[in-house]
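The other protein chains are all here in position, but one chain of the complex has been omitted.
The chains carry the letters A and B, assigned in the order they are written, with residues numbered from 1 in each.
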Amino acid sequence: MSLLELKHIYKIYGDLHALDNVNLKVEKGEWLAIMGPSGSGKSTMMNIIGCMDKPSKGEVILDGVDIAKENAKSLTTIRRDKIGLIFQQFHLVNYLTAIENVMLAQYYHSIPDEKEALEALDRVGLKDRARHLPSQLSGGEQQRVCVARALINHPEIILADEPTGNLDDKNEEIVVELFRKLHEDGTTLIVVTHDPEVAEVAQRMVVLRSGKISRETVNEHFTGHIRFDN
Amino acid sequence: MKTRKMFFRMITASLMRRRSRMIVALLAIAIGATILSGLITIYNDVPRQMGAQFRNYGANMILTPTEESFTKADFDEALSRIPDADLVGATPYRYETVRIHEQPIMAAGTDMESAKKTSPYWLVEGEWPASGSIMVGAGVAESLELKIGDTETVTYTIERGDGSEPEERTLDLTISGTLSTGGSEENYVYVPMEDLEQLTGTADRIDLAELSVSQTADQLNSSMEAINDGPEKVTASLVKRVTASETTVLTKLQALVLLVTIVVLALTMIYVATTMTAVVTERRKEIGLRKAIGASDLSIVREFMGEGMLLGGIGGLLGSFVGFAFAQFVSRNVFSSSISFRPLLVPVTILVSIAITAIACLIPIRSATSVDPALVLKGE
Partner (left out) sequence: MFIRMIGGTLFRQWKKMLMIAFTIALGASLATAMLSVVLDVGDKVNQELKTYGANITVVPKQASVLNDLYDVEGGGSAGAYLKEEELGKIKTIFWAFNIVDYAPFINANATLDDGSDVTVVGSWFNHHMSLPTGEELDAGITSLRSWWEIKDGHWLDEQNGEDGNACMVGSALAETRQLAQGDTIHVKGSAADADFTVVGVFEAGGEEDNQIFTSLDAAQALDDLDGCIDSIEVSALTTPDNELAVKAAKDPKSLTISQYETWYCTAYVSSICFQIQEVITYSVASPVRQVADSEGAILEKTQLLMLLITLLSLIGAALGICNLVTASVMERSSEIGLMKAIGAYNGSVTGLVITEIMITAVFGGIAGFAAGFGFAQIIGRSVFGSAITMRPMVIPIVAVLVAIVTLIGCIPAIRMLLRLEPAEVLHGR
C-alpha cells in the first residue's frame, strides 16, 4: 500500500479549478518533486498534502486514513504526527532561539527534549549555533533550522514548499545534501519547487499545469546529488 | 514536567526577546492598573477626607443643660459616648454678662484650643487669648473703640437673690485680638474659662457645648441618642443647618467622584483591551506557524493567554503601586493627609488587569486560530 494516495482530487474556488482531477501515489521512502509554474496548483496541492486544507472533492489517503474526511482538529493531530513542514520563508518564531524553535515542534508533538533537539541541529550542522536567534542566522542557516524542526518528530513525510527559493547556490546545495541524507535514512520527501535543478535531483518528478498533472518523469540516473549545468 | 518548563520558557522568551512590543502592552496594562487602583483608592478615601473638610462648617452637635447648667464631669461623660477618632473638637461655653466701659456685654468663657477646632472659620486679628487676656468681637471693638493691646477692666456683678448689696468683682484683661465671623459672635467677648471663673468666683459651670463630630448623618443620630439616653444632665441636639446640608453636598460629591471614576475606568479598560488586541493581532502569522507545525487550538490559546495573563499580572502589580503613589500624592496635596495602604487593592487590581487582558487577548487569538494556517503563512 502506498504511503500517500490522492484519488480524483478537485479543489475549486468559484470558477477556478485549482486542482482538476489529480491522481498521485507516493511510496514510502520515495523522494518526489512537484514542479510547475505559478498558479499551476502547486501550493494548493502542498496545502492538501500538508493537512492545512481539504479538497473540494476526492480522497487523500495518508497512511491508510482518508484525511479529506477528517475535521480541523484531527487534521492538526495528523499533521503533527505524520508531517514535517519546510517553508520558503523559513517561518521561525523570531523570539525563540534555534534550539527552542526545534523544541517547539517537540512540545506540540510530545515532550520537549533538549538533547534530542541538539542532535537534530547537529544533523543539519548547526550544533554550535543552537543558542542563536533567527535574526542572528543567515538564510541558509535558518532553513537548516527548519529542516531540523521538520525531522525532529520523525514524520512519515517531509513536505518542503520551495525550500531553496530564498537561498543562494551554496546554501541550496547544503539543503539538498540534507535531503539526500534524509532520503538515505528512509524518510519520504515531497519537495514542491519551480527550480529544475532542485527537482531533477529527486527520484520522480511530476509537473503540474493548470491544476492537472501534465507530465511525470522518473529520474533514471538518481544519485541524490545536485548537478549544476555549468 | 518538561512540557511545563517549555511552556514557561516560551512565554518568558516571548516577553524578554520581543521587548519593544511587550513594553507597549505592559505600559498599556500598567496605565490601566494605575488608574484603576489610584481612582479606587481615592474614591474609597473621599468620604473621609471630604467629611473632614466639611468640619470647616464648625459644630454639628450642641450640648445644652437639662437643668440650669452642667459640669465638666457631665461634659466629659457625654464626650465619652463618641469615639475619640470621630471627635474633631468639643468646646464648652459659659456665658455671663459683664461690663466694659460700663457697657453690658456678653462674655463667653471657653477653652480656646478647642474653639479653634470647632469654629475653624473664626477670623482672629491679633492673637487668640491666653490666660489674662481677652478676645473681643469686631462689633464690640468698633462700638467701644477697643484696640488690640489695650488693657481693660472687666466688671462682673454678683446679684444674690437675698436682697443684699450686689458684689462687684473686677479683672484687668489685655485685648489680644478681635474676632470677625459675620455673625452674632462679633458682639461677644471671649475670655479663657479660668479667667471667667476667677472673675465670677464660681467654677465648673458650662452653659453650652459645641461639638464637631466627623460622622455620617446616621452615626450622628445614634451618637446624639447615646448622649441623651445617658445619665448626665445634658441634652444633645444636632445643628440641622450643618448636618442636613452636609449630607446633601457630600452625597453629591461622592456621586461625582464615583461617576468620574466609572467613566475614566471604562475608557481606560477599553483602551487596554484595544492595545492588547492590537498586540495579539500582530502575531497572527506566528499563530499560523504554530498551527502548521502541529499546535492544537487549545495549546495556542493556552500559550498566548498565559503570556497575556502574565503581562496582566506584572502590569497590575506595577499599576497598583503607582496608583497608590498617585492617590497618596493627591491626598497629600488636596487634603494634606495621607492615605493608609489597602493591601486588598493589590490583588484586586492584579486580578482585574489579568481578567481584562485575558478577555482582550481571547478575541484576536480565537479569530487567528480559526484561520487556515496555510493562508496565514502564504499571504499577508
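Everything that follows uses one rule, which is that a contact is a pair of C-beta atoms (placed from the backbone, for glycine too) under 8 Å apart; a residue touches a chain by one contact, two chains touch by 3 or more.
Everything numeric in this text was worked out from a predicted model, so none of it was measured.
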{"item": "Residue touching the undisplayed chain, where the options are B:Thr275, B:Ser299, B:Ser320 or B:Thr357", "value": "B:Thr275"}
{"item": "Contact with the hidden chain (one of B:Gly183, B:Gly201 or B:Pro347)", "value": "B:Gly183"}
{"item": "Hidden partner chain, touching residue among B:Gly58, B:Gly109, B:Pro192 or B:Gly288", "value": "B:Gly58"}
{"item": "Which residue of B:Val88, B:Val154, B:Leu173 or B:Val257 touches the chain not shown here", "value": "B:Val257"}
{"item": "Sole contact to the chain not displayed, among B:Thr12, B:Thr66 or B:Thr97", "value": "B:Thr97"}
{"item": "Positions on chain B where the hidden chain makes contact", "value": "20-21, 24, 27-28, 31-32, 34-35, 38-39, 42, 46, 49-50, 53-54, 56-58, 97, 103-106, 119-123, 139-140, 142-143, 180-184, 187, 237-245, 248-249, 252-253, 255-257, 259-260, 263-264, 267-268, 270-271, 274-275, 277-279, 282, 326, 329-330, 333-335"}
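Operating definition for what follows: only the chains that are shown with their structure count from here on.
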{"item": "Chain centre separation (chain A, chain B; CA means) in Å", "value": "70"}
{"item": "Sites on chain B touched by chain A in the complex", "value": "2-3, 5-7, 9-10, 13-14, 16-18, 285-286, 289-297, 299, 372-374, 377-378"}
{"item": "Sites on chain A touched by chain B in the complex", "value": "43, 47, 50, 52-53, 73, 76-77, 79-81, 85, 87, 89, 91, 93-97, 100, 103-109, 111-113, 133, 149, 153"}
